[in-house]
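A single protein chain has been omitted from the complex, and every remaining protein chain is retained in its original position.
So that you can tell them apart, the chains are marked A, B, C, D, E, F, G, H and I in the order they are listed, and the count of residues begins at 1 in each.
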Amino acid sequence: MTLPSLTKLLLKAKKEKNLSFEDLGNLINRDEVWVASLFYGQATASEEEATSLIAALDLTSDLKEDLSTPPVKGCLDPVIPTDPLIYRFYEIMQVYGLPMKDVIQEKFGDGIMSAIDFSIEVDKVEDPKGDRVLVKMCGKFLPYKKW
Amino acid sequence: MTLPSLTKLLLKAKKEKNLSFEDLGNLINRDEVWVASLFYGQATASEEEATSLIAALDLTSDLKEDLSTPPVKGCLDPVIPTDPLIYRFYEIMQVYGLPMKDVIQEKFGDGIMSAIDFSIEVDKVEDPKGDRVLVKMCGKFLPYKKW
Amino acid sequence: MTLPSLTKLLLKAKKEKNLSFEDLGNLINRDEVWVASLFYGQATASEEEATSLIAALDLTSDLKEDLSTPPVKGCLDPVIPTDPLIYRFYEIMQVYGLPMKDVIQEKFGDGIMSAIDFSIEVDKVEDPKGDRVLVKMCGKFLPYKKW
Amino acid sequence: MTLPSLTKLLLKAKKEKNLSFEDLGNLINRDEVWVASLFYGQATASEEEATSLIAALDLTSDLKEDLSTPPVKGCLDPVIPTDPLIYRFYEIMQVYGLPMKDVIQEKFGDGIMSAIDFSIEVDKVEDPKGDRVLVKMCGKFLPYKKW
Amino acid sequence: MTLPSLTKLLLKAKKEKNLSFEDLGNLINRDEVWVASLFYGQATASEEEATSLIAALDLTSDLKEDLSTPPVKGCLDPVIPTDPLIYRFYEIMQVYGLPMKDVIQEKFGDGIMSAIDFSIEVDKVEDPKGDRVLVKMCGKFLPYKKW
Amino acid sequence: MTLPSLTKLLLKAKKEKNLSFEDLGNLINRDEVWVASLFYGQATASEEEATSLIAALDLTSDLKEDLSTPPVKGCLDPVIPTDPLIYRFYEIMQVYGLPMKDVIQEKFGDGIMSAIDFSIEVDKVEDPKGDRVLVKMCGKFLPYKKW
Amino acid sequence: MTLPSLTKLLLKAKKEKNLSFEDLGNLINRDEVWVASLFYGQATASEEEATSLIAALDLTSDLKEDLSTPPVKGCLDPVIPTDPLIYRFYEIMQVYGLPMKDVIQEKFGDGIMSAIDFSIEVDKVEDPKGDRVLVKMCGKFLPYKKW
Amino acid sequence: MTLPSLTKLLLKAKKEKNLSFEDLGNLINRDEVWVASLFYGQATASEEEATSLIAALDLTSDLKEDLSTPPVKGCLDPVIPTDPLIYRFYEIMQVYGLPMKDVIQEKFGDGIMSAIDFSIEVDKVEDPKGDRVLVKMCGKFLPYKKW
Amino acid sequence: MTLPSLTKLLLKAKKEKNLSFEDLGNLINRDEVWVASLFYGQATASEEEATSLIAALDLTSDLKEDLSTPPVKGCLDPVIPTDPLIYRFYEIMQVYGLPMKDVIQEKFGDGIMSAIDFSIEVDKVEDPKGDRVLVKMCGKFLPYKKW
Partner (left out) sequence: MTLPSLTKLLLKAKKEKNLSFEDLGNLINRDEVWVASLFYGQATASEEEATSLIAALDLTSDLKEDLSTPPVKGCLDPVIPTDPLIYRFYEIMQVYGLPMKDVIQEKFGDGIMSAIDFSIEVDKVEDPKGDRVLVKMCGKFLPYKKW
């Protein structure tokens, strides 16, 4: 798994500045997951967002163009991810994919949840028996068009 | 994609009784997605849960054993799912998998979100510009043990 | 490549009645490609559409439910299709996929063409040097949401 | 996904000159998608076309040979593309591939749409509910030869 | 590897009638390889051809429709064929594919040999050191259209 | 698809000398396809053949060893080739593989056409309706040994 | 892994008659591995061989045709075999494949060992530290033809 | 297929010294195939063996450590090898794998031939009709332990 | 995932008799995991073991032959298992495979742990913070033979 050089550069600068994704998100008024997806070449910044980030990370201004060009997306090399944290989400689909499809269609009819008009958030739920990860995905329902 | 005969039997009975997964969930005090995952052979009912469902669906009591035996899980045939609704969740991981991993680790340290000590809920968020699907996944954070 | 029994039943009845997809489309006011995708278990009819088709094809009314339930979609067995007609569309993406992506993004910004709020039409363009197939795909542009 | 160095060079020069694919297409009297496919090493320019493009992009003349040699085609690395924009076209074939095959054959008989004697165009259809992408593919129908 | 039932039926009848593909080809004025490809569900007969073959093989007339409907093509199950005779042709492409591409393009320019406007013949070349198989493939050259 | 550096060197020299594969084949009394397969690291030259080619292409004599050592063969990266010209030969096997097998076995008995004691030729057949590519493959028939 | 019904029938009869492959090989003057490969649909018997085997196994004479028709070969389902005994031979090639290639070419020049003009034998070598399996493969060397 | 740099270095030195694998095997009292597998990073030399080989090949002594460290084994890149010489052994398993399994188990009971306590030899069998390659594999039989 | 009919029959009888694998193991003096692997067609019973099990499970004596014939092994359908319990062991190898290899080789030299002369045990370790699964695998070390 080799990360693109842009990703490495951004992650290194962030570490040196000792900034969290949340800090950077606050700076440009975006969620921390969105900022992380920009770092991994999966989202497109506006010119202003790019300028602010570059300033905060003390990077050269020629990165502005890279950060504001729509990238070729999809960042996982192997067909089935082998990193345990990421694999669990693949497994969730193996186990709960068809059940979720039925429930979504029972509530909404034939269609899908958009992965484009979509946001994702990660929260920590404190719990004495062990903290929990809460992932909230929220996407527009798109009904199948008939023609 | 051929569903196991138990799944087909349960879905058919549910349709004939005109019951939603939510109705069945209320009956046995479980979430609708969990009930759907039981239908698809991805979860194990207690004897009481099995008995209630069989009664509500007017099915024969020999299904109790099937519903209360831990199944071989994983219900999607192809390596990469081709159904558009389910594929979107695979795509979400392609696009947001590494970013989420970084954010989770920034908040929790080295470890994963459990897909076993885990629940998943689906809600409809009404919106004048088009209703939205809200999926909440919540799993215990498991830190990597060192030994 | 084995077609589902519902597809076979519908195709057989259509042949016996000597009806084209265009005839059936006119009957229910839908495009012929949409009707064909309903036959192949890739779309969901309304109750009225199902009733009209069943009557026109002289089939039993218990098919109404099958035609009006959202199906598990994706009808091609192998990962890469081997039928020459269908493969050509896969090849078109191999050859023109990235170029199209650039042109679409040059015109619309970062986002995709929806395959859900989407229609597809097939026309014959007569040409003395050999008739041509014209395929028109039209989908809503969905810009990537930022959050 | 690493682009060939020729592609990178051309894209960079185009950006610096602030030219769209449409501008370049007008220059050599070709469609913008065709120009983009030339950039991605999927098409072959004539000597004149190569010369004009090199001049417009202020590049060195030794690129003429590269642009006018038939390339090894097929520009997508993974078997199933992971970029969301490109994947949608793969999904369209999963969902509408067999239906289209039937409609094409109902109109033309046994044969295929050529992907060689073929053109593809991308247009923006303005729409108050959201602009739409219109993709027109047009290829010669090739009937199966019998011998 | 399971052959479709139509293929089995035709092969069995041919064997019982003790007819070679050449005999059947002479009967309907087609090459023996084409007749074999019809048997394997890879080609479409005219009504007359179907009628003659059905008569010669003493089969029921309801097969006429099957033989004259364009089939879903591609008869090899595994991605890489395991039968040694067929694998050799796959190997020939591994070894001589790129060399042939260069020679074809040196002679014809950028384009392909059609596999649709195409015929294939198999002959026995007698040779004292061991007979040889001669396979002649002949397809129309299709130059890439520019637009 | 990255070609080995030896292949690139040879192709570049050939281009600079403006020689066709046919010219080089005449020089060493070999077919043009065989010369091309030598360029792509799929065949082994004798010392004399290597010397003549190196002289004609004005290359350094240390290439003689590379050209006369049996290579690791198989030059196509992806399991299924994506270049359209080469894919057509893969498709030909999908469509005509089993039919050819039957015809070859009807003529020769159980065995295969050798891909080693084998030659392949490419010719241009001029035709007013469009020139045709004629590919002749000729290999020794090898009957299965019984022991 | 499902064996073809002909294989099952033959194995069952052999078991009931309590015959080893060696017994059957002696009967028709063939090696035991060859007889086993006939049972698994990988070889073709002569009419006499088929008749003798059918008599010895007390089977019906209509099997003669099945045993004497060249089969579609290749009996292992998965791409990489999972049975431990068979996998070891795959591993041997992973570990010793390239070394063997070099040694064979050092002894014979550029070419291959035929897998058609080929025999394979299995022997037991008694050894106080544990008996050993000796597999002898012997195939004609086929030098690459140049043309 | 890129060989590790250690392999290239060893093969180059061997060529310059004009030594065969047999010569090197005689030097250290090992079989030529074993020496070749050491060259390809598939076996581990003792310190003495490494020293002798390094001296004979005139290489620097820092290679001793590389030659005497157990390597990560498995030297073939693609899942199914494409080099014709190596593929034939894969094909032999496709065709004769299950038959051999039955014969081995008929002779030895349930177990496998070890690929670790194992040797492999390659010999040339001269034959007026064409020399033959004889490959002898000999491995300890390991019966399945029951516990 | 469809289990072979023999497995289903045995599991059903075991359930009806209300016997655990431990009970059956005690009966024939074997470990419970070994008994389970016999049920899944992965091991071979002696005639006595088969007779005892058949009696305990009240099954017909014709199963004796099935239980005492070496099976074709490998019981997981997909290349990468999708059942979460089984996948975890695959993940353990992804994460700890190379580290274990180094530790084993540091302790034993170049070789492997046999999976044939091998046993596996599963125990429950009670723990107030949550019980733990203890899996003990024990196989003979096999050093690589040199020859």
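By definition in this document, contacts are C-beta pairs under 8 Å (C-beta built on N, C-alpha and C of every residue); 3 or more make two chains touch, one makes a residue touch a chain.
Quantities reported herein were computed from a predicted structural model and do not represent experimental measurements.
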Within the entire complex, the undisplayed chain is in contact with A, B, G, H, I
Of A:Ser20, A:Thr82 or A:Ser119, the residue that touches the missing chain is A:Thr82
Note that subunit H touches the chain not displayed via residues 65, 72-74, 76, 79, 115-116
Residue list for subunit G contacting the dropped chain reads 80, 82, 84, 87, 91, 94-95
Residue list for subunit B contacting the dropped chain reads 30-31, 34, 43-44, 70, 72, 98, 101, 105, 109-112, 114, 116-119, 121, 142-147
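Following the convention adopted for this analysis, only the chains that are shown with their structure count from here on.
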Under the touch definition above, the chains in contact with both subunit B and subunit F are C, D
Rotating subunit A so its CA atoms sit on subunit D gives an angle in degrees, to the nearest 5, of 70
CA centroids of subunit G and subunit H: separation to the nearest Å works out as 23
Cα centre of subunit B to Cα centre of subunit C, whole Å, reads 29
Between subunit C and subunit F, the Cα-mean centres are separated in Å by 41
For subunit E, residue numbers touching 2 or more other chains are 72-74, 76, 79-85, 91, 94-95, 98, 101, 105, 111-112, 114-116, 118, 142
Contact graph of the chains (line, ring, star, complete, other): other
Each pair of chains that touches is included here, namely A-B, A-C, A-D, A-I, B-C, B-D, B-I, C-D, C-E, C-F, D-E, D-F, E-F, E-G, E-H, F-G, F-H, G-H, G-I, H-I
